[in-house]
Each structure stands twice: as structure tokens, then as C-alpha cells.
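This report refers to the structure that appears directly beneath it.
What you see is the complex with one protein chain gone and the rest in place.
Let's turn to chain A:
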Amino acid sequence: MIHSLFLVNSSGDIFLEKHWKSVVSRSVCDYFFEAQERASEPENVPPVIPTPHHYLISVLRHRIYFVAVIQSEVPPLFVIEFLHRVVDTFQDYFGVCTEAAIKDNVVVVYELLEEMLDNGFPLATESNILKELIKPPTILRTVVNTITGSTNVGEQLPTGQLSVVPWRRTGVKYTNNEAYFDVVEEIDAIIDKSGSTITAEIQGVIDACVKLTGMPDLTLSFMNPRLLDDVSFHPCVRFKRWEAERILSFIPPDGNFRLLSYHVSSQNLVAIPVYVKHNITFREGSSQGRFELTLGPKQTMGKGVEAVLVSSQLPRGVLNTNLNPTQGTYTFDPVTKLLSWDVGKINPQKLPSLKGSMSLQAGASKPDENPTINIQFKIQQSALSGLKVNRLDMYGEKYKPFKGIKYMTKAGKFQIATR
């Protein structure tokens, strides 16, 4: 399956390589570099590149390309999914997944990669199993190891590896037993210039942080499970129970995990929480353009819209801007032509606006496209779809856990066309 892995940084240097079968020369990456040169943006490098003897499958995350070398037929998603899992694991272990972090922890990285694949086939990808095999580096542990000579490497086969609940280790103990669930919804929308919605959909996830002793068996039920149109589960969720009763029944992994991701059925009309009034004009022959933007809340169920960030890629002809925000700060990068306005919280009494002029390249013709406006925002304590957790129960253990549920709505890919 996966033959070798190369890690390439944004300047095109291979800074780590690992081989699971016989060694593949790093010159194989030349084909990748060629593709990289052809691509205008880093994201445009095709994920699958055939070469005469190998196939290169790559993912780009945190500005690092993870390039896997494949020699024969394998489902490409298998490799892609695995590479993303590697990145997630690194992030889990080192907090960040940057070139510096990987270089600093190169030995742990190597040990991890060794455990994750055997002969190119995934062996242990569950984070709790890996953490029993190789303990994540912390400053304290490094000090202790230096003094006592103990190691970061587990000597016993992790219990999860053999059990039917590989995601949970046995013998978990906490003094405070707590279970927190975050219902986070993202709204994706494309709004046209007149303010009407072209598409809008809501995707949500339930992220959990469960710190419970022993082998708790949790059930979580919703007030309105009908809202959930399509779902995907963490392997711990019992699918049959969901099918029959629409109840999430599961033995949770220890720590943080994503319990569920869902899609809200498209029959429900999506309430768009913000509106934008815009007036962006370029006049033919003039070196000035007008720019006006006003934001306002709409259908937010009484909750405030926070952390609003507006960004827009202005046309190439724009040299500079001279704008006045009523609140927040705005920046314009004359090189990338990226305008971004950090609005903060929207006050419904005094709507934030950004007005002013743009100076255009003299003599250049009027840009034929008006910019697209991307908006990010957050609404606390509310799930836009109206999804509500009914109750959370625990079986199998005797103590009383502390339970908490939080709701939040965020903008996903929220675009407004001004043309």
C-alpha cells in the first residue's frame, strides 16, 4: 500500500522521509515539484499524480505537503484519509503541526509513523492506542526521563488494540467526572447581489470532551432528531440503536473526540443570520471607485452576532483603498488585493459600516467583476437549525457525572456576491 512518505515544506524542501518497504529515491518527488510549479496556488496541486513507476498522493495541511508514494492500485481515498489521520495525530501530540514541531520531535514522529503503518498498511491509528504505545512529549516527562532513564515507549500491548472498543482504554480514572458536549453548526451560503439566497445549508458537529471513570455507557437523545438528515458517527456509536430509536448510544473514547457530524435536511428553510448592504462601483475612465458596506443582524433568535470578520478579494486594478469603518479595524494588502475588516460584535442599534473610496490604476479599464464578500461570524448559545439535546444519561457506572452542553453557530463558507 503506502510505500514511502515525504514531507515537503512550502519552499519545496523535503524535510522528512520515511520508507516502509524498500527505499524509494527522493528524486521521485521531482514529479511532484513539477506539478507544484505548474499550479498557480499551493492548493491547486492535484492530489494524485501518476509518474512512470509510482503514483504520488498528497495532501496539503498547515502549509506542509504530505506526499505518499504508492506503487500499485489502492483506493486513493484510503491514502488521503490516512494522511489526514497522520496530521491529526501530529497535531494531537505536538499541539501544532508545523515544520518546526515535526523537526523538533523527529524521533517521536518516526516512532509514531512506525506504529501507524506496517508494510504500508495501517496498524494503529486510534489516538488512545498510540498514546499508550508512545507517550506524548511533555516538558515534565522529558525531565523525568532524563533523570530516571525511563522511556516514552510503552512495553505492553495497549488494551484497546485487542478489545472490541479499541477507542477506549481500560482503567481510566478521574476525580471529577465530567462530560461536555459542544453542538457547533456551520452555515454555508451563497447570497446574490440582491440579497436573496442562492444556496444555504447547515452542517453541524457534536464535539465531546468526556472525562469519565471506568466504562461508562452514555445515551444522548434529541428533542428534534428529525432535523438530522444525514449523519456520520464516531465508531463508538451504536448504529442499530440510532436507526431504531434515534438515540445516540455509545461508550465514549477518553478525552476529546467528534461524536457526530450531521447535515440538516434541506427541506427546512435556513434562516440567514446576517445581511449585508453593499454598493461597490467602478466607473469607466475614472481612477476612483466607491465602496460602501453595511452589516446588520437578521433572524438571530435574540442572540448577538460576534467575532464578525469580513474579507474580500478586490479586483487586480485596485491600487489602494481609503475607507472608514464605524467600528473595528480594516486592512488592505496592496499586493494580494485582500481587504479584511475585523468588525467584532454587531450592535443592532448602531450598524457597523465601512465606507470610502478605492483608487484604481490610471488608464486601466473597469474591472469586469465585482468582488465576492466572505463573512465569518459566531453566534453563541444557539444552534441555527434549532437542534436541541433532550437528555444525557449514563449507565454502567455508579457515580454521578457532571454534564454540560453548549451550542454555537458559525459561518462556514458564507459568500455574498456583489455583481
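Worth pointing out:
Everything below uses one rule, namely that a contact is a pair of C-beta atoms (placed from the backbone, for glycine too) under 8 Å apart; a residue touches a chain by one contact, two chains touch by 3 or more; residues count from 1.
The working rule: contacts and distances are computed from a predicted model.
Per its UniProt entry, the chain excluded from the display bears the name "AP-3 complex subunit beta", taken from "60S ribosomal export protein NMD3", "Protein YIPF", "Mitotic spindle assembly checkpoint protein MAD1" or "AP-3 complex subunit beta". Here one chain is not drawn; of A:Pro76, A:Pro136 or A:Gly344, the residue touching it is A:Pro76. Listed by residue number, the positions of chain A touching the unshown chain are 1, 13-19, 21-23, 26, 39-41, 43-44, 46-48, 50, 55, 57-61, 70-78, 80-82, 84, 103-104, 106-107, 109-111, 114, 118-119, 121-123, 125, 142-143, 145-146, 149, 151-153, 155-157, 161-166, 170, 190, 198-199, 201, 203, 215, 217, 229-235, 239-240, 243, 251, 258, 261, 263, 313, 315-316, 365, 368-369, 372, 374, 396, 413, 415, 417, 419.
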